[in-house]
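Missing here: one protein chain of the complex. Every other protein chain is in place.
All chains are identified by letter, namely A and B, in their written order; residue positions are counted from 1 within each chain.
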Amino acid sequence: MAGEQPEPRIPLKIEEVLMAAAMGAMALITAANVVTRYLTNVSLAFTEEYSVVLMVVVALLGTAVATARGRHISIDFFVGLMSPRRRQLAEAFALLLTMLCFGLLVVFGASLTWDEYRYEVLSNGLGTPNWWYTGWLPLLSLVVVLRAAGRLVRVLKGQAA
Amino acid sequence: MIGATLFLGFGVLLVAGVPIGVALGLAGAFCIWLADQSIMAMPTSVYAGIAKYPLMAIPMFVLVGSVFDRTGVALRLVRFATALVGAGRGALASVAVLVAMVMGGISGSGPATSAAVGQVVTRGMVRDGYPRPFIASTVAAAASTDILIPPSIAFIVYAVMVPGVSVPAIFMAGMFPGLLAGCAIIVAVLLISWLCDFGGKSPDRETLSIWRSFREAIWGLMAPVVILGSMRAGFVTPTEAAVMAVFYGLFVGFVVYRSLTLRDVYEMLVEAAELSGIILVVIALATVFAWSTSTLGLVQPVADWIVGLDLGANGTMALLVVAIVVVGMFLDGVSIFLILLPVLMPIARHFDWDPTWFGVVLTMKIAIGQFTPPMAVNLMVSCRIAEVSMESTIPWVIWMVLAMLVALALVVIFPGIALWLPGVMGVL
Partner (left out) sequence: QTQYKAEYKVSVVGNRPIALADGAFRWAELVTERSGGRINMKVYPGSQLVGGDQTRELVAMRQGIIDMATFSTINISPQVREMNIFSLPFLLGDARGFDALIRGEVGRELERVIATRDVVPMAWGENGFREISNSKRPIREPADLRGLKIRFAAGAIFSEIFTALGANPVQMSFADLQPALSTGAVDGQENPVNLFLALRMDALAQKHLTLWNYVADAGLFVVAKPVLESFTPADRDLVKACAMEAAEAQIRASRAGLGQNGDRASLEELARRGVAVVTSTDAEKQAFARLTKPVYDKWAQTVGTDLVRRAEAAVRAARS
C-alpha cells in the first residue's frame, strides 16, 4: 500500500483530474437520464453510449494510477514471506509483466482501432465511428505502461516499498 | 498440454505476487498464441469485456461507498446504536457488527467497510475493555457481510456472468442470508464477551440521548432504503439507484451534517475512480483468460471431473464449501467469480441448483474466506487498524467463522431464506 512513498516525477494529478471528470460525468449523465425520464418527454437514453465509453476511460486511468502506487489486487502472502531483497525483485518482475501485458494492448489495441477505422464500423446506438471509442484502449494502455516503467525505476532505486 | 500451461502459468504468476489482472491477461494471451489463434481476440475481449451497460453499476456503487465514507455516517450510526444498546458486556461489540451491517447496506465491498467501521469503533472498544485482537476479529467478521447485504459488487459480477440471474433478484436474495450471517456473528460475539467479561468498563462514558442520536443517524439508516426502494419500485436500474444514492449522500454530507467540502467531492471521485479501475481491469483481463479456457475446451472437463467424483449433491456442496472458503482467504469475490464461475455453473446445472440461490451460497463462502486466518482480506485491514498481528486473532475469530458456517448451513438446507424475498418482490 502507498501513502509514505514519494510521488512520481510526472504528477499523477493529470490522470486523477481526468478520471475524476470522467467519473463525475458518468454520474451526471445517469442522473440526467432519470430526471428527464420522469419529469419530461425528452429522452437522453442515447447518452448511455457515452457513459459506457467513460467507464472504459475510468477503468484504464484508474489502472494507471493504481499501477504507479502499487495498489492492484494481488496475492502478497507468499511474497511477504521473502527477504526484502527478494521482495524487491518480485515487484520488479510483476512490473515488467504489467508492462508486457499492457504493451500487448497498446500494439493490438491500435490494430483493432485501425481495423474499425478502415472497415468503417459505426457504433450501435448513435452510429458514431467506433474507433473514436476503441481508440482509448491503446492510448490509455500506453499510459499504464509508462506508469509501470516509472514505478519499476523507483523500485529498483529502492524508493518504492 | 496448453491447458496445463494456462493454469500452471496463472498459478505461478499469482503466487509470485503479480497483479491478478495481469496474470489472467498474460496467461490468456500466451495460450491464444500457443494454440495458434488470432491474438486480436485479446484487445477485443478486453474492450468488449468492460464496455457493458450493467457493469456501470460497479463504479457507481464504489462511488456511493466513497461518498458515505466521508460524510461521517458510520460515526453517527455508532453513537445511535450505542445509545440504543447501552454499555454492558459485549454491547459495544454488537454495535460494531450492527453498524457494519448497515454500512453493508450502503457500500458494496468488504475491505472498505472493514476500514470504515474499524476506524470508528476501535478506540472506543479498547477503552471499554475489549482486547485488540478480539476487536479486529469482530470488525473483520462483521464487514464480511457487506458482500451479502445489497448492494454488492460481487453480486453484480455474478448476475452479469450468469444467464437467468438479474441484479435485483440476487440483491434481494442476499438480504436475509446477510442479516442471518450478521446475527450469527452477534451471537458469537456476545457469547465470547459474556464468558470472557469483555466490555462495559469504560470510565468516561458520555450519556447519549437516543432521540438526538437517532435524528442524526436516521440519514444513514435511510440510505439502504433509498437504494433498494428505488430499485424495488422499478423506477430505476441498479446503476441509476446507485447514482440516486450518491446524490442522497452528497445532500446528507453538505446540507444535513455539513461535513463535506467541494475538495471532498473531488477526492471521492478520484478515490472511486481508482478503486473502480482496480476492479474493472481485472474483469477486462479475465475476459481474455475466459476466452482461452473456453476455446481450449478446458471448462467442461474440470466440471465433469468434479461431478464425476460422485459425491452427490451434499458431498459436492461440502467440497465447494472447503474449496471456496480457502480461495476466499486469498482473493476477493469478484476475482473468484471471474476465475471459477465457468467451472462452477455447469456443476450447479448438473445438480439443478437454482442459480440465484447458488450465487448467494457461493458469496457466503467467499465472505467466510475473507476473515478466515491465516490469510484474509478483511482481517488484514482490521488488524492493521487495531495494530495487532493476524495470528493473535485466531482464538477469537475462529468462533465467528463457525457461527457464519452455521448460517451458511441454514441457507443451504433452507433455500427459502435466500429465495423468499425476491419471490414476493416479483424479481426472481
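We take it that contacts are C-beta pairs under 8 Å (C-beta built on N, C-alpha and C of every residue); 3 or more make two chains touch, one makes a residue touch a chain.
Values in this document were obtained by computation on a predicted structure and should not be read as measured data.
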So which shown chains sit in contact with the chain we cannot see?
A, B
Using the document's definition of touch, tell me which of B:Gly25, B:Gly90 or B:Pro168 contacts the absent chain.
B:Pro168
Any idea which of B:Thr237, B:Thr316, B:Gln370 or B:Ser392 touches the chain not displayed?
B:Thr237
For subunit A, residues touching the missing partner are 37, 41, 43, 45-46, 48-49, 112, 115-116, 119-127
Which subunit B residues would touch the chain omitted from the figure, given the whole complex?
37-38, 40-41, 44-45, 47-49, 51-54, 159-160, 163-164, 166-169, 231, 234-238, 240, 287, 291, 294-295, 427
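Just so we're on the same page, only the chains that are shown with their structure count from here on.
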Whole-Å separation of chain centres (CA-atom averages), subunit A against subunit B
23
Could you please specify the touching residues of subunit A with respect to subunit B in the complex?
16, 19-20, 22-24, 26-27, 30-31, 33-34, 38, 48, 51-53, 55-56, 58-66, 71-79, 90-91, 93-94, 97-98, 100-101, 104-105, 108-109, 111-112, 115, 133-134, 137-138
Inside the complex, what are the residues of subunit B that reach subunit A?
13-23, 25-26, 29, 39-40, 42-44, 46-47, 50-53, 55-56, 59-60, 63, 235-236, 239-240, 243-244, 246-247, 266, 269-270, 272-282, 284-285, 330-332, 335, 375
